[in-house]
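Note that one protein chain of the assembly has been removed; the remaining protein chains are unaltered in position.
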Amino acid sequence: MQLLNSLISHMTPLATQTGPSFWLPAPVSNFADTVDGDFYFVYWVSIFFLVLITALLVIFMMKFKAPEGQKAKSQNDHNIILEIAWTGIPVVLSFMMFWYGYKGYVAMATPPSNAMTITAEASRWFWNFTYPTNGASVPGASEDFNEIRMGLRDGSLTPEQAKERENIVLEKAGLHVPVNTPVRIKVLATDVLHAFYIPDFRVKKDCVPGRIGELWFEATEPGTYDLVCAEYCGQGHSLMHSKVVVHENQESFEKWLAVAASYDETLPFAELGEIVWKRKGCVSCHSLDGGNKVGPTWLGAFGSERQYTENDVAGSTIVDEAYIEESIRYPMKKIAAGYPGQMPVVKLTDKEILWVTEFIKSLGK
Amino acid sequence: MSGDAHQENTEGAAAAHEGGHGDGHDHGHGHSPFLAHHFDSLQQQFEAGKLGMWLFLATEVLLFGGLFCFYTVYKANHPDLFEWGHHFLDKRWGATNTMVLLFSSLTMAMAVREAQLGRKNRILFYLIVTFLCGMGFMGIKYIEYSKKFHEGLYPGKAFSYATVDGAEAERKKIEEESLMSLVDTSLPEAKAVTIKPKAKTAREKGPAVAPGGLAIEKPKLTEGEHPDDPNELFIDPSHLPPVERPENAHVFFSIYFCLTGLHGIHVLVGMGVMVWLMVLVMKNKVGSEFFTPVDLGGLYWHLVDLIWIYLFPLLYLVE
Partner (left out) sequence: MNPNEPNAAGSEAANAEAVTSAPVAVESGPSYLTVTKTISSWAFTLDHKRIGLMYLVGVLGMFLLGGVFALLVRTELFSPIPLITPLFAADPGAQADLYNQWFTTHGAIMVFLVIIPGVPAALGNFVLPLLLGAKDVAFPRLNLGSFYLWICGAAFFVYVLFNGGVDTGWTFYTPYSTDTSTAVIPAVVGVFILGFSSIFTGLNFIVTIHKMRPKGMTWFNMPLFLWGAYSTAVIQVLATPVLGITLLLLILERTLGIGIFDASSGGDPVLYQHFFWFYSHPAVYIMIIPAMGVISEIISVHSHKRIFGYRYIAYSSVAIAIFSFIVWGHHMFTSGQSTTMNIIFSGITFSVGIPSAIKVFNWIATMYKGSLTLNTTMLYGLSFIFLFTIGGLTGLFLGVLSIDTHLHDTYFVVAHFHYVMMGSGLIAFIGGLHHWWPKMTGKMFSEFWGRIACTLVFIGFNLTFIPQFVMGSLGMPRRYYTYQDKFEIYHQLSTIGAYVMALGFFMTAFYLLQSLASGKKAPTNPWGGNSLEWHTPSPPPLENFHGVPSATDPYELDHFDYDPVTGNYSSRTSTGTA
């Protein structure tokens, strides 16, 4: 095994580099080297067999090509030594593949006891991260990142501007972790399946309603990386992006955490409401421009008349403060006519509900 | 190959194909009328049919296997659910049905035997008895189902907790009342206290004996009076399970209806098969030379029977 290990480390010329390589993204977690090593082991075995098989195919094609009707040179149809060889060699190689994968995986599956636990909660189609020290609940801010991405694409943002905006967003959003610290992520889902995936860290876990999943990692390189949803979850699946920020040290992380936990309460309520709308994911179902998404638009909603059903009984009401609060706290009670009863229970604080209400009010009657 | 043989082959085949099936009236060539054109011998045809049937039965077992998995997984995760739910199933009906099906398997076996002997009237007789047993089974299932539906014990989300809640509240009231009536109010109060045992599992068995040796029997609940309105949902409190109601109680009924429902559909199909066999027998399409359909129908019926033999203890006799 010693020999094999050293052999393998030679076969993985790219595993020690820092940026993305042709095949794999940047290796920036404690697992990246193992996973990349396993990857390149299987890769070179595969290349060997692929080259061998292709070479044989091509050589035989050229050498034994014959006009129609010509007899074959031989009708030999078995060779026990060959059979043993091409059964035995794959057996050994595939056992090795299994073995390395198993070793690597067991390490990934057992978080160290001193790991810091962050909860990542997935909902359609946003993330929410809860931090242990002060219970701060920070949004994934998918919408912001997608806006920046689109801005970059259509040229309305220069790369510098984009970077700047991203930094502003990241002050109060995203998954933040200190470098070289074991972090355990508890993954949850509120509605359907999602998957927590950080390609640069080589970690992934499905978020399953009714189950608590976990994964862990130790980021090795400060920087900003992508966090995406890898399990199909419907309309907004491909927009369920967020970012991971790896802080240079514990202090910088804690400083961020203290700020991220609070809203800038000097802002007017309506603006705070808009922040909540974005950060808590209302944005994915409620538009502000009259367009229909999963839920009713908020444009002109306040004061309008709303038909609903409650326990299969139809009714109607004016959209007022009380109705809005009820809709947020108990979304399944009154289901607005023409919409599916799909609104999740998003836990908002009393203040947040107040702000959202003001925000909806500000969108006109 | 001789030209004659060739011609004969083509003709026979063309006839069979144009008629859509080898309908057995093609007597000209010394073949058995029961032999389909593409088989060489009756023996081969019979064996093919039999193998096909066994394979089909395997798929049936796997079909039910999925449901049994549902049962097993749920039971492993929530044993209390079954502890509670099986009290709603009437063991007497279940046992009767088991007997009915066992008996019908016997008559089916007799039918197969008579088919081998080619005794037309007796085949018919046994087939009819088997069919009637199937009817009996479905009749009893009907009674059981309609009771459940009447009480609002539907599968899934339609399950009505209202009746169970109501009955539980009523039972509590009756229990308290009768306890009060048992208690000699002149004695110090402490003696009348009922305590619950410190149950390790969910297997609680109602109030235990009070301290002080004053045995207070668990009050016998008598059959309550049914509400006047027959449409009102009602469960007799005395029929409520003696254990506490678990969470997601409705899932027990999901499982119950899925398993017995799929089985019931199979019984109905089996009864259809009986009718088809009777028609075949009457049309003289089955004889001692060719009894494959009866044999295969019998196999199917035994499988349906066998599945019930598993369902009965799994659902009705949980303890």
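General remarks:
In order of appearance the chains are A and B, and numbering begins at 1 in each one.
The criterion applied here is as follows: a residue touches a chain if its C-beta (ideal position, glycine included) is under 8 Å from a C-beta of that chain, and two chains touch if they have at least 3 such contacts.
What you see is a predicted model; the values in this text were computed from it and never measured.
Checked against the full complex, the candidates A:L152, A:A261, A:L288 or A:L348 give a single residue touching the omitted chain, namely A:L152. Mapped onto chain A, the interface with the missing chain covers residues 20, 22-25, 31, 34-35, 38-39, 42-43, 45-46, 49-50, 53-54, 56-57, 60-61, 64-66, 68-79, 82-83, 86-87, 90-91, 94-95, 97-98, 100-106, 108-109, 149-150, 152-154, 191-193, 195, 197, 199-200, 202-206, 208-211, 213, 226, 228-239, 291-294, 340, 342. Residues of chain B in touch with the missing chain: 1-7, 9-11, 13-14, 16-18, 20-21, 36-39, 44, 47-48, 51-52, 55-56, 58-60, 62-67, 69-70, 73-74, 77-78, 81, 154-158, 247-248, 250-251, 254-255, 258.
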